[in-house]
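What you see is the complex with one protein chain gone and the rest in place.
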Amino acid sequence: MYIRPIQQQDLDDLYELAKLSGIGVTSLPDDKAKMQAKLESALSSFNETVAEQQRTYLFALVDPAKEKVAGICALEASIGHNDIWYNYHVGKTVHASHEIGVHKITQTLHLSNDLTSSSEIATLFLTPDYRNNQNGQLLSRSRYLFLAEFSELFSEQIIAEMRGYSDENGRSPFWDSLGKHFFHMEFSDADHLTGLGNKVFIAELMPKFPIYVPMLSDAAQQTIGKVHPQTEPALAMLKSEGFEYNNYVDIFDAGPSVAAKVKNIRAVRESQITAVVIDEQAPEPDLNNKQALLMVSNRQFKDYRVLLASQSALVDGTLMLSPQQATLLQLTESDSARVVSLRPNPSLTPTGA
Amino acid sequence: MYIRPIQQQDLDDLYELAKLSGIGVTSLPDDKAKMQAKLESALSSFNETVAEQQRTYLFALVDPAKEKVAGICALEASIGHNDIWYNYHVGKTVHASHEIGVHKITQTLHLSNDLTSSSEIATLFLTPDYRNNQNGQLLSRSRYLFLAEFSELFSEQIIAEMRGYSDENGRSPFWDSLGKHFFHMEFSDADHLTGLGNKVFIAELMPKFPIYVPMLSDAAQQTIGKVHPQTEPALAMLKSEGFEYNNYVDIFDAGPSVAAKVKNIRAVRESQITAVVIDEQAPEPDLNNKQALLMVSNRQFKDYRVLLASQSALVDGTLMLSPQQATLLQLTESDSARVVSLRPNPSLTPTGA
Amino acid sequence: MYLIRPAIFSDLTSIERLLSETEARVTTLPKDRDQLSERISESSDAFLNAADNEQPASYLFVMEDTKSGELHGTSGIDSEAGNGYPFFNYRLDKLVHASHALNISSKVPVLFLSHELTGKTLMRSFAIDPALHDSEYFDLLSRARLMFMATQAGKFHQEIIVEIQGIFNDKGDCPFWDAVGRKFIDLDFLTVDYYCSKKSKTFMSELIPQHPIYVPLLPPKAAENIGRSHQAANRICQLLYKEGFQQSKFIDPFDGGPVLKCEVKFTQTYRNMRFKKAYPSEVADGMKYLISNHRHDDFRCVVGTLVEGIGDSVRISHEVAEALNVEQGDSLAFSLL
Partner (left out) sequence: MYLIRPAIFSDLTSIERLLSETEARVTTLPKDRDQLSERISESSDAFLNAADNEQPASYLFVMEDTKSGELHGTSGIDSEAGNGYPFFNYRLDKLVHASHALNISSKVPVLFLSHELTGKTLMRSFAIDPALHDSEYFDLLSRARLMFMATQAGKFHQEIIVEIQGIFNDKGDCPFWDAVGRKFIDLDFLTVDYYCSKKSKTFMSELIPQHPIYVPLLPPKAAENIGRSHQAANRICQLLYKEGFQQSKFIDPFDGGPVLKCEVKFTQTYRNMRFKKAYPSEVADGMKYLISNHRHDDFRCVVGTLVEGIGDSVRISHEVAEALNVEQGDSLAFSLL
């Protein structure tokens, strides 16, 4: 399996993915024309025919045996330039008086566009058949090597928005307590509209003044900044790379946004550039030994490639690749590679992380 | 020179310091009764006779030759519980329309109490006579070893508020463009009132609605988040420890607040616990060799002590102290110490920091 | 005969007794003796200080039974609501939330904290002996203030406001307070009410939420009570609406009760008011009127009968003349009861 930029020929595969993804992954439109538009936007990003801050980099996880797309992931160079980007900023308001012995800290939600111009860890979807062999980890974390290589194309800060809590029936207590009063529709409908790229209605209908959290239902209060149970693993992965909750939440379901400085992301900070040796004897990666895997990128932009190698292939700053690996990576011995361990070394994780 | 908690006997020395500090250091009241109150608050913090979040830990830099206080510094356990803690949160507001090709990002100042319950790197003052021999560095950074040792007494996040820009005549362009319209007084008067602990008038007179930055004078706009030239070194020191501007500024002069997670502060993260050996042969610290100095704390609470030792005194996790050093630190060979290099190793500073 | 006159210091204990007997909430009169005494002293200054229009003045009247000398009610006027500080209310406004794209439009009611009523004339501190609640002396006690304002043209803002108590019960349950202020000041309504009288309403108002409140986010019971008055206020509301008062967009920030407003010159009392000279007489039949003297420092008002003729004087009974402290030829004001 390897990672490469999305290509025009992937359209049918993408459309398959979209149908599989169903609701919940609103960024994969279940509509061929829209999917083509999304694809073209990605192609022009890699072709550098659009301004840097307009770019969406879309990557495919490819099964080389079938040349079939098994999953996709994306990086947004800079958010909030085509649409307005909304979050609630979770602030504090204190009411206090010495005289009558009152001191109360309450949370307040401020409608904000503060995250505008951040970069974003966006869409990720992996076909169920391929949810094994570290494919999810590779697909998600491969982006950090791209960030490390081309940091000048991204903002200093990068964020990821996490799906918020909803119950088994898809009901969001936060929506029911807040958004519903203003949008007069169900959460799933609002979510669907946003997924279609229709965001103007948000500005039109959203309450503009701050919302006092104590005025929401108890259930709603408890979901502020809480992720959907299915999103816990993704959150854990981001946290392991150094992302932290930044006090911004989604305006619909109050799912948290997490943020990091690009330079501080574990996989960016720890990645290193190595010489390349091509050798039939290169060790095969053992996909069951999670801690013994390396991500290797070819450091190229238009022909960006990432795959997994064995930690033992890296000796004294030189990476040994098999001819097959080198071919997939489009690397020769005169090239260099960028590598980092697939997962953080648990013993090196900062004590309090 | 060594660091220890402030003591009742220091009152006269403190009063001397307050007179020397003049205006600009509003947290050192030039009034004996108020100074005594401040002292008592610190004593009860170290005696643990007040609740944890009410505590202010005040430390003295002492010249052992004269047993005289040469400087002081403080840690606030949790801010905003006695008074309301105000900042402006610097947010973004986007006005956009595809139809007429408008997309404008403007800054907005939101009056907030968001930093309430953070810990704070507070007061620091060093007598001019002692501004040499790394005394300033020791005084400031010794606090991190206290944080490392007693992190359970502090919040996860710690902040420091930096003095904002004002010109040679003490005029703050930010104040002149904003605060003055509501307070009808000069910056220095408002600053003085706050220093006296009178903060109620802020809630009474401060504008409560967000302020659009483009509506302020150009000079005021430029000072948002900018420190006073004299505060640049302090800011650099905090940044070298991992503090970063957090988009909160002072409501009067727009000086930035910087923040870090306690666990991520360089001197906290890198500090280590060592065994202690007492030996006449212990190397003397070379105070001119900035990179070769260690801060050593005795890990005690009420009798907290810190001083500088030589890097070469630390070998294989054991610290060699001279008898004099051991006495000042109140350490015996059965005790352990916590040590960290006084300054970050420049070659280990993260690339982008 | 019941006489309205300025409160004086020796009324202190009588007022205290009166307040303990009345059921109505009178947040604007403190039950604390020191503060009550200060209120009386401020009022005395206000009545004496006829020349100075610059300072806010706080007037307190009492209703005295001239036979027994006992007090049966109090009523007051602040020449400037807030007394120089912000006078807080919530202002009910509607925002239109409409989407072109979705073709929907709805009006969302929102409560905005407002100082707009600051500086207007405030009628307050109304408390009456329950035995007189359904009598004409209820009208006398309340409307005497309009007589005073009308005779002292120029000393008062032309717009008068009155805060009417909102919905709460004896146990201190107040749906509006419980849903709004209590989320920020965790005290029950009766305690807050007590602080409002003791500490000043402004002080308390500064503690309540400053950002606008979206009504749809309130529990229905709280939302329903916005602008609703307590049934104990029916009598005063009936009187005020008849005078020409109307419900405003403002409500009390604590209990959600309505603020009524009217311009002095549009009140029935003012419109029906006439000025003539007093002619004390044995015979003084006719319709019932509120009759007052024309003095600022020693204003007095009673209910009496008279016949308005075409001359510049009217006959009033000797008893009325004595109560009002007027002699033949002194100015009188009167308005139909």
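Order of writing sets the labels: A, B and C. Residues in every chain begin at 1.
In this section, a residue touches a chain if its C-beta (ideal position, glycine included) is under 8 Å from a C-beta of that chain, and two chains touch if they have at least 3 such contacts.
Quick caveat, the model's predicted, so the values are computed rather than measured.
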Query raised in the report: If you put the missing chain back into the full complex, which of the shown chains would it touch?
Result: A, B, C
Report task. Determine which one of B:37, B:205 or B:315 touches the chain that has been left out. Result -> B:205
Report summary line: Answer key for B:102, B:273 or B:315 versus the chain not shown reads B:102
Query raised in the report: Can you list where chain C touches the absent chain?
Result: 82, 84-87, 93-98, 100, 105, 107, 112, 114-116, 118, 203
Query raised in the report: Of the residues in chain A, which ones touch the absent chain?
Result: 203-204, 208
Query raised in the report: Which chain B residues touch the hidden chain?
Result: 93, 95-97, 99-100, 102, 104, 106, 108, 177-178, 181-182, 184, 193, 198, 200-201, 204-205, 207, 209-212, 214-216
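Just so it is clear, only the chains that are shown with their structure count from here on.
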Query - Centre-most chain, if every chain is reduced to its averaged C-alpha atoms - result: B
Requested in this report: Decide which interface, B-C or A-C, involves more C-beta pairs in contact, and give its chain pair.
Outcome: A-C
Report task. Would you kindly tell me how far, in whole Å, the mean C-alpha position of chain B lies from that of chain A? Result -> 36
Query - Between chain A and chain C, centroid-to-centroid distance (C-alpha), Å - result: 62
Report summary line: Per the C-alpha centroid definition, the whole-Å distance linking chain B and chain C comes out as 54
Report task. Mind pulling the residue numbers of chain B that touch at least two other chains? Result -> none
Requested in this report: Check each residue of chain C and list the ones that touch at least two other chains.
Outcome: none
